[in-house]
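For reference, the structure is listed below as structure tokens.
A single protein chain has been omitted from the complex, and every remaining protein chain is retained in its original position.
Chain lettering (A, B and C) follows the sequence in which the chains are written, and residue indices restart at 1 in each chain.
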Amino acid sequence: MSDAITVKFFASLREAVGKADTEIPALEAATVLQAWQQATGNMVMPENTLMAVNMDYVDADTHIKAGDEVAFFPPVTGG
Amino acid sequence: MSDAITVKFFASLREAVGKADTEIPALEAATVLQAWQQATGNMVMPENTLMAVNMDYVDADTHIKAGDEVAFFPPVTGG
Amino acid sequence: MHIEIQPQPFEPYTRLQQYQQQADFAGRYGATAVFVGSMREFNQGDDVEAMWLEHYPGMTEKYLQKISEEAAQKWDILDSLIIHRVGEMHPNDPIVLVAVWSAHRAAAFDASRYLMEELKSRAPFWKKETLPEKTRWVDKNT
Partner (left out) sequence: MHIEIQPQPFEPYTRLQQYQQQADFAGRYGATAVFVGSMREFNQGDDVEAMWLEHYPGMTEKYLQKISEEAAQKWDILDSLIIHRVGEMHPNDPIVLVAVWSAHRAAAFDASRYLMEELKSRAPFWKKETLPEKTRWVDKNT
């Protein structure tokens, strides 16, 4: 298993952060919030940001580990 | 305008009464119930019978007049 | 607002395509809610081989029109369509099509369900089923 964490951004957050995905070392991110801080260089997280770990919705304080895929995106608007 | 009242029966009531429609003299029927009695020869009206005068739902004691079309039918089962 | 009662079989989705093609609300609807009622091959525990659908010509159209107007008053919809079959039909045949077009989904969902519930309780249609050994009038409208 990879010792990195994959971080993805979608829609307006992808544009705001300036990248669709990146990798961060697993050690530096104990929670989803820390993954955001690490991957964005401490950008302020927009209020309504949704978070997922391995494609399930989670909270900012959810713990993550090496190999996880963490995603950040705005409220969904499909359908 | 006709001096008769047209009486129609539908579905299971048409079969029970044995005719689809008939005419009765207007004078003999002051209400929808009396039209039923006159047109069926005093058959007992099934409990859930629905009634319409000129294609609008009415009650058994609704008054009718010459030229009216009175209809009797069981609960509807379309759709 | 369009209402049709017909003895011929109909394919509901083809009719929807045709209706939308001639509709003047293209680009304005974000929501279409559709209900299709079909004939099942069983009812109340029995196999059903065929069905006869009787109606009250004149009053049926009047009530379909009335409930369509009620739906248009209650909800902000762009258009509605009701097609109902009468006469003899067979399992899997479409019996009724109800469709509602609206800018937003809540009105479309609400109005289409209203049309079906009102049709089922007020529009004068009656079903007679042909079972293997007998015929019977349907008396429950589930």
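Here is the rule we use: a contact is a pair of C-beta atoms (placed from the backbone, for glycine too) under 8 Å apart; a residue touches a chain by one contact, two chains touch by 3 or more.
Quick caveat: nothing in here was measured; it's all calculated off a predicted structure.
Trainee: Sort by label and list the shown chains the missing chain touches.
Mentor: A, C
Trainee: Among the options C:I3, C:V36, C:A72 or C:L131, which residue touches the chain absent from this view?
Mentor: From the options C:I3, C:V36, C:A72 or C:L131, the contact with the absent chain belongs to C:V36.
Trainee: Give me the chain A residues in contact with the hidden chain, please.
Mentor: Residues 8, 10-12, 50, 52, 55-57, 71, 73-79 of chain A touch the chain absent from view.
Trainee: So which bits of chain C touch the chain we can't see?
Mentor: The missing chain touches chain C at positions 11, 13-14, 16-17, 26-42, 91-92, 103-105, 108-109, 113, 116, 142.
Here is the rule we use: only the chains that are shown with their structure count from here on.
Trainee: If you average the CA atoms of chain A and of chain C, how far apart do the two points sit, in angstrom?
Mentor: About 48 Å separates the centre of chain A from that of chain C.
Trainee: What are the residues of chain C that contact at least two other chains?
Mentor: none
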